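A protein chain is absent from this complex, but the other protein chains hold their places.
Let's turn to chain A:
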């Protein structure tokens, strides 16, 4: 088990190195206007050349990457080119926002999906059909559209939650929850559609297994069959979809971040990519890859815990 975890961490590190190198190379290939973007339209050609040199953009690409890597292994992700702050500090202010949104969305969408999926699987018939229609409707409305509508009603007309911005958890628990309500709700609607279908079909599949019939015939209560046996076996595919949702949310919440002016990882990464802020982009990629590797590892461990068959010795 321990060696499995170490192997996974090792492959994670290799992934970080590969991803950072590829992003570095791609960004450098498009870096001709970086100096102009930093200094603006009034800068002279001489100023641009000096800036270009100062940023090391005239050095061979491999040298620039090694320079970055040397800092990175010492925990220094460098300095943003478009903001006076260190990359680590900027990202440290962004990651909690994105994690809050992603974790919140995954929790809310999972709770709703599990309830909807199980009810649909157990009762079938008209209730199943109704729930399917309702949950698929969630796919029809894009999250950002829903967000635009909700913000006008809930924030501006009714004044229930803030229209924009993020309140850190450490500052005010209620403020944190309120600032996340609409973004999480807008994103969860879309996630429920797919996830509830997954829960439903996995539950139906398990319910039709022979061993379930055997359990029932042995006189186990329906609740015990459902919660101790059926759900345990229906959980792994659901967990996989859940983790994919989570990973997609790490970068896919950009539109929602824009609508609610949330200072998350997605918006800083998109902005930095546009202007060519290489240190930020590479830093954001590294953080995202690290989070994805950790999430995948956790999901594997949980799966192993739920189902001894997939455990690795």
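By our rule, contacts are C-beta pairs under 8 Å (C-beta built on N, C-alpha and C of every residue); 3 or more make two chains touch, one makes a residue touch a chain; residues count from 1.
Throughout what follows, contacts and distances are computed from a predicted model.
Asks: When one chain of this assembly is omitted, its UniProt record names it as which of these: "Benzoyl-CoA 2,3-epoxidase subunit BoxB", "Acyl-CoA carboxylase subunit beta", "Heme exporter protein C" or "Peptide ABC transporter substrate-binding protein"?
Replies: Answer from the record: the omitted chain is "Peptide ABC transporter substrate-binding protein".
Asks: Which listed residue, A:60, A:75 or A:159, touches the chain dropped from view?
Replies: Answering carefully, the residue with contact to the hidden chain is A:159.
Asks: Out of A:83, A:132 or A:296, which is the one that touches the chain we can't see?
Replies: A:83
Asks: Contacts of chain A with the missing chain: which residues?
Replies: Answer for chain A: residues 32-33, 36-44, 47, 50-51, 82-85, 89-90, 92-96, 99-100, 103, 148, 151-152, 155-156, 159, 162-172, 175, 258-261, 263, 268, 271, 274-276 touch the chain left out.
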